[in-house]
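Here the complex is missing a single protein chain, while all its other protein chains stay put.
Which chain is which? They are A and B, in the order written, and residues in each are numbered from 1.
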Amino acid sequence: MSIERRPSDLGSFSEAVVASGPGRWIYVSGMVGFGDDGRVVTGGMAAETAAAFDAIERILERAGGGLEHVVRMGVFMTDLGDYADFSRVRAERFGERLPASTAVQVADLLLGARIEIDAVAFVPE
Amino acid sequence: MSIERRPSDLGSFSEAVVASGPGRWIYVSGMVGFGDDGRVVTGGMAAETAAAFDAIERILERAGGGLEHVVRMGVFMTDLGDYADFSRVRAERFGERLPASTAVQVADLLLGARIEIDAVAFVPE
Partner (left out) sequence: MSIERRPSDLGSFSEAVVASGPGRWIYVSGMVGFGDDGRVVTGGMAAETAAAFDAIERILERAGGGLEHVVRMGVFMTDLGDYADFSRVRAERFGERLPASTAVQVADLLLGARIEIDAVAFVPE
């Protein structure tokens, strides 16, 4: 097995993810939750999180991968009071294949976003 | 040599760490300094840092590695005024095998923590 996830009992993430063997690494830039109009979507944290994951998924697919290959995500929010909304959407999107994750509250994000997410993915050969 | 560390004269970290050859990558989620009661330990930055490193070490060991395999850590604090306390504990825990590191002051962390630390480790075959 080339991606091995070790579940955490602390939330919708893995305490660790192990990648081994030959494969491709995809580094995805931090993405905010844009809508089709090129602006951050309205609807609050759940909507922005879903849109950010949509963006990451599209980028991964263009690079030959998918959300199932994400080993680690970095999560930057402007208000950790929204963490539960974020976490629920993450659980829905990743199912049993939860990546390792770090989530912190930053002072500000570009473009008025509530959340920015980046990702590292490994696509085994 | 599959993990090569390049010392920095700026602190208890390496300016760079080089990983090469076959091996396993372990991505560890951001950890805060929990005690056995599942709450952030009391005692300030040094105690929280030690507890966070304990958590990372346990996770790495469960995944087949150890602190000696950490190539990079991300450090998020709520007050950089505590940096010296953090740095001293890091120096004690890592000795000559200091990882590359990035440390910043964020606006807030989950669970009232003063510090959250994540890690990337490489276990050469």
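One rule holds in what follows: contacts are C-beta pairs under 8 Å (C-beta built on N, C-alpha and C of every residue); 3 or more make two chains touch, one makes a residue touch a chain.
Bear in mind that the values here come from a model prediction, so they are computed numbers and not experimental data.
Residue-wise, the contact with the chain that is not shown comes from A:G30, picked out of A:G11, A:G30 or A:G66.
Screening A:L10, A:A46 or A:L109 against the full complex identifies A:L109 as the residue touching the chain left out. The hidden chain makes contact, of the residues B:L67, B:V89, B:V106 or B:V123, with B:V106.
In the full complex, chain A makes contact with the omitted chain through residues 23-30, 59-60, 62-64, 74, 76, 106-110, 116, 118, 120. Against the chain not shown here, chain B presents residues 4, 6, 8, 13-20, 71-72, 74, 78, 80, 83, 99-107, 120, 122.
Here is the rule we go by: only the chains that are shown with their structure count from here on.
For the copy pair chain A and chain B, the superposing rotation over Cα atoms measures out at 120 degrees to the nearest 5. Chain geometry summary: the mean Cα position of chain A and that of chain B are 22 Å apart.
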